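Left out: one protein chain. Kept in place: all the others.
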Amino acid sequence: MKRQGILYCALALLFFCAGARAGTLDEVKARGKLNCGVTQGLAGFSSTDASGNWAGLDVDFCRAVAAAIFDDPSKVNFVPLSSKQRFTALQSGEIDVLSRVSTWTMQNDTALGVNFVGVIYHDGQGLMVRKKLEVQSALELSGAEVCTNTGTTTELNIADFFRSRSMPYKIVAFEKSDEALKAYEAERCDVYSTDASSLSAQRVKLAQSEDHVILPDLISKEPLAPAVRQNDPQWESLVRWTLFALINAEELAVTKANADKLSRADAAPGVRRLLGAEGDYGRAIGLDNDWALKAIRAVGNYGEIFDRNLGQQSPLKIDRGLNRLWNNGGILFAPPVR
Amino acid sequence: MTRADAPPPSLATSPSRRLLGRAVNAAVTLALGVALAIAAYGALSFLVFGAAWSGDVSACRATDGACWPFVAAKLKQFVFGRYPDDELWRAALAMLLPPALLLAAFLARRRVGLGGFAAAVLLGLPLSFLLVAGDGALLAPVPTEAWGGLTLTLLVSYTGIAASLPFGIVLALMRRSSWPVPRWLAICFIEFWRGVPLVTVLFMAAVMLPLFLPEGTSVDKLARALFAIAVFASAYMAEVIRGGLQSVPENQVTAGRALGLGYSQILALIILPQAIRSALPGIAGTFIGLLKDTTLVLVIGLFDFLGMIQLAAADPAWSASTTTLTGYAFAALVFWSLCYAIALVSAYLERVTAVGRR
Partner (left out) sequence: MEETGRAARFWIQAALLAAVAALAGWLIFTAWTNIGRLPVHFGLDFLSEPAGFSVLQTLIPFDERSTYGRAFVVGLLNTLLVAAIGVAFATIIGFSVGVARLAPNRLLRAVAAGYVELFRNLPLLLILFFFYFGVLRQLPPPRTGFEFGGAFLNNRGLFLPDPQGGGWFLVAALALFAAALVLKSRWRVLAGVGAAGALMAAVAMTHIVWPEPRGLSVFGGLRLIPELMALVAALAIYTAAYIAEIVRAGTQSVARGQGQAAAALGLTGLQAMRFVVLPQALRLVVPPLTSQYLNLTKNSSLAVAIAYPDLVSIFAGTTLAQTGQAVEIMALTMGVYLTLSLATAALLNWQNARMRA
C-alpha cells in the first residue's frame, strides 16, 4: 500500500511540473511586471541615482515595452546583471528582455538561444590611455596590458586586434567595470578598453580625468541590441516593434508631448498607423492598437530618449554620430509600420 | 572567543640562560615596538592626521589621507541602501529588533526560560521582514530591490543564523543517527554544501534556479539568495553542532533513561542544552562567517553594505584618489566592530552558561 502511495506521489509531482506552458506575454501580464535585465551601473545606459531610480537608454527602452503592455512605464522590475550572467539569466527565464549594452554577434544570436531584436545603439570599441604615455594611435600599443570586463566581446576584440597585428599584449579581465577602471587608475594597465560610449562615461569617474585620453581608433563595430529568448516569436515581435516604433516616431516627428494630440488629429497616414488610429497592427503582437502611442507617451521617441540619457541634455554629451536617423546622416533605420 | 593565556612557566633554569632569555626578550620587544609604531603611524596619518574631515570633494582631492566627508555624505546610503527616505525608521527598527528581543529574553531568562528565547527568535525575524517589506495596509510596501546596505547585510545574516540553527541540529542528529538512510542523506547534504564555493551557489541561485522550477514560477531574487545562504550555513552549522553533541558523554543518555525519559525528552532536556553550550564558540564563529560572507551577495547584483560602499565610491561627484580606500577603511571598521561584538557576546555567554559547571 505504502509503496503505491509513494509512486502516486511521484507521478503527481511529475504531472504538476509538466503542465502547459504560457507565452512570455501572458506570463508578464499575469505577473504584472516586466523583468528587464540591465547593467549593474553604467551611466547613460542603465544606472541608479541615490534614491534607487533607474535611468538610461536601456532602462527607457524597457519602460517603453512595459508602457506598451501595461500603459504604465513603472511596471518594470530591473534586474542588474554582470556580463557573464546576462545570457544565462535570459535563457533560464529569470528576465524577459535583456536590455544591457549587449553586442549583436553571430555567436550571441545563434548559439546562446537568444535573439536580438534590432540595434538600439551603434557603438565601437574604444581605448583609453594615460596622456603621459604619449601614444597617438592604437598601433603604438605593442606590449600593452589592457584592463577590461570579463565575459564580453571586448575581451575578444582586444585579442583579435593585437593578434592580427602580431603585437604582444596582456588582458586583465575584471568581473565589474568599476574594478577594471580602478585597476587602470592604479596604473595596473596601460589601456582601459570598453565600448566608446561607456568609455566617456567611465572617464569622468577618474580622479584626474584630464590626464587620460580616448584614442581616436575604434577597434570593432559594436551593434548594441536588446535581446529576448529564441522560443517565443510573438514576444520577439513585440519587443522588436517597440524599438522600431520609437525610431519611427522620431522620423515622423512624434514626440512625448504631441503623441496624444497627433493620435486624435487628422495626421499623416504613417503617423496614424504608428499611433493605432488606423489599421490593426497591435493585435498581431497581442496588444491593443495604441500600444506604440502608450510607449511614446511614456518615454518619448528615440531622439528624446537619446538626448535625455546620452546626448546634449545629459552630463555625457555624446554626439549622436552613427546613431542619427538614416535621412540625417546616420545609419539608424527602422522598417515602417504598415 | 579565547584569550591568550598566561605564559607557560619559565622553562629556562640556569642564570646565564635566563640572562640570554632576557636579552632576546628585549630585542623582540624592541623590534615589535618599532614595527607597531611604524604601522600605527601609517594608519593614523591616513585615517586621522592626513585625512580631510570637512568640506567637499575638493578637500579630498587636496590630501593623501582619508576622505571622511565622502562617508558622511553617503552614510545614509551605506546603512539603508535605496530605502525610501520617509520610511527609514522601519529599516532601522528592523535591524535592531532581533538582537533587542534576544537581549530582552536573556535579561528576563529566569522568568521566560527557553521558551522566551524561542519566541524571541520566532517573532523577531519575521517582524523585521514585515517591517522592511511593509504589509500594504499600515506600512507602505517596499520592494526588495530597494533594500540594501547594512540593513541587507544584517537581515541576510540574521536569516542565515536563525535558519541554520534548527536545520543544523536536525542534520547533525541525522548524521549521528544509527539509521543508515538519514545518516547518509545528512552526510551527502553536508559534504556537498561544504565542498562547493558560496560564489558558485549564489550564481546558481541567482540566474539558474528558474531552470529547476516549473516554467512561470518566479521567486524573489533576495528570497533565493536568503535560501542559498541558509542552506549553505546549515551545512556548516550541522558540523558545529555535531562537535557539540560529541562532547556530551554517552552516560547522560543512560542517566536520562534511568529517569524514565523518552528519546525526545532526553534530547531536548539533557543533550541539546549541553551540546549547544559547548558548541557556542563554533556557533558564534558561524555567525561571524555569515556576516562576512554576505559581502558575496554582491556577485548576484544585491547591494549589501560593502556593495553600497563600492557603488558610492564610483560616483563621479566624489572622484578623488582616496575615495575608494576610505570606503574600504570604513567598511573594515564597521565589519570588524560587528564581528568583534559577536565574539565578545559569545565569550560572555560562555562564561555565564558555564556557571553550572563550576
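A and B label the chains in the order they appear, each numbered from 1.
One rule holds in what follows: contacts are C-beta pairs under 8 Å (C-beta built on N, C-alpha and C of every residue); 3 or more make two chains touch, one makes a residue touch a chain.
Just so it is clear, the model here is predicted, and its values are computed rather than measured.
Considering the whole complex, the residue from B:33, B:113, B:126 or B:166 that touches the absent chain is B:33.
When the missing chain is restored to the complex, the residue among A:23, A:124 or A:151 that touches it is A:151. Touch with the chain that is not drawn comes from one residue among A:182, A:240 or A:273, which is A:182. Listed residues B:71, B:91, B:171 or B:306: the one in touch with the omitted chain is B:306.
For subunit B, the residues touching the chain absent from view are 2-5, 7-13, 17, 21, 25, 28-29, 32-33, 36, 177-182, 185, 191-192, 194-200, 203-204, 207-208, 210-215, 263, 288, 291-293, 295-296, 298-299, 306, 321, 324-325, 328, 331-332, 335-336, 339-340, 343. Even with one chain removed from view, subunit A keeps its contact list with that chain: residues 2-3, 6, 9-10, 13-14, 17-18, 21, 83-84, 86-88, 91-93, 107, 111-114, 133, 141-145, 147, 150-152, 155-156, 159-160, 163, 168-176, 179-180, 182-183, 186-188, 190, 229-231.
We adopt the following convention: only the chains that are shown with their structure count from here on.
Centre-to-centre separation of subunit A and subunit B, using mean CA positions: 38 Å.
On the subunit B side of its complex with subunit A, the touching residues are 61, 77, 81-82, 84-85, 143, 145-146, 203, 206-211, 214-216, 218, 221, 299-301, 310-311, 313-316, 319-321, 323-324. Chain contact summary for the complex, subunit A toward subunit B: residues 16-17, 19, 21-22, 27, 30-31, 35, 40-41, 43, 48, 50-52, 77-82, 85, 88-89, 92-94, 175, 178, 181-182, 204-207, 209, 315.
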